[in-house]
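Only one protein chain is missing from this complex, and each of the others stays in its spot.
And now, chain A:
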């Protein structure tokens, strides 16, 4: 029974007593709710007790509704209008904005750019997994390396954009480094060459986000029971076998999560290309295109941009749903 595990009632101030009563009461209450008439305290008390979890939820849900659901609802509303973002009046145009988006290929061509980032996310996960595995075993300067790998994720995206702008410019850090290594032949206009620009930008993205993946993987790997390695070693498993049959299966949920984030992330790439090129030279992504319509067109086309944002949201939801179907959540069980 809940009450017996509660703290023993001793001489305490009224407030504390009240608190305790409340706490004890809540245990009684929840149990009472489950096994209906067995405890059966008076009705008033029961009601207050049932409200407690909802009171705790009130603040986070309130914030979520205010800053996420209401704006999204507004956005969906705008997407059926021709609003310019400023005007006090707007006309409802029905599905015209959606018809326009799905009417031609030009709005979707930009998704081609997302493929670069999607491919890059595999490189990113591979690198992160590699480093996480290596650093999960006892390695010299382990914490230093952890810090170095995670550091880029802590830097503001705009700062990263500017740093890499100097890194990639002709005669910049990358060119100088290549020249020092005698590899001048490889230099190109890293951002000026339309065949290379998206690779450069995706590379920047890998540099930035590898640290996050790394920390997620490392955390998962470190939660593996070390006895398993010992047992595996006794059975003659080498490091690769340990990785393949112990580490990978144990962290599968985290890998799946990273994969979902990678897909939706690559559809919604924004910060790095926007800061570095503003979407010029074939680096425009869907979100940059949306921003352009919403804020840079004169007059602005907030209605159309909202419709595009809704389309993107639906895409991400759809892909996540498909993924959940194809790769269902499994319980990890190594024993």
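Here are some notes:
Keep in mind that, in the parts below, contacts are C-beta pairs under 8 Å (C-beta built on N, C-alpha and C of every residue); 3 or more make two chains touch, one makes a residue touch a chain; residues count from 1.
Following the convention adopted for this analysis, contacts and distances are computed from a predicted model.
According to UniProt, the chain absent from the figure is "ABC transporter substrate-binding protein", selected among "Glutathione S-transferase GstB", "Transketolase", "ABC transporter substrate-binding protein" or "Putative methylxanthine N7-demethylase NdmC". Annotation: of A:115, A:183 or A:280, A:280 touches the absent chain (contact as defined above). Of the candidate positions A:165, A:199, A:215 or A:248, contact with the hidden chain is made by A:165. Within the whole complex, the absent chain has one touching residue among A:237, A:297 or A:312, and that is A:297.
By the touch criterion stated above, the residues of chain A touching the omitted chain are 84-88, 165, 168-170, 172, 189, 191-194, 197, 277-282, 292-293, 295-301.
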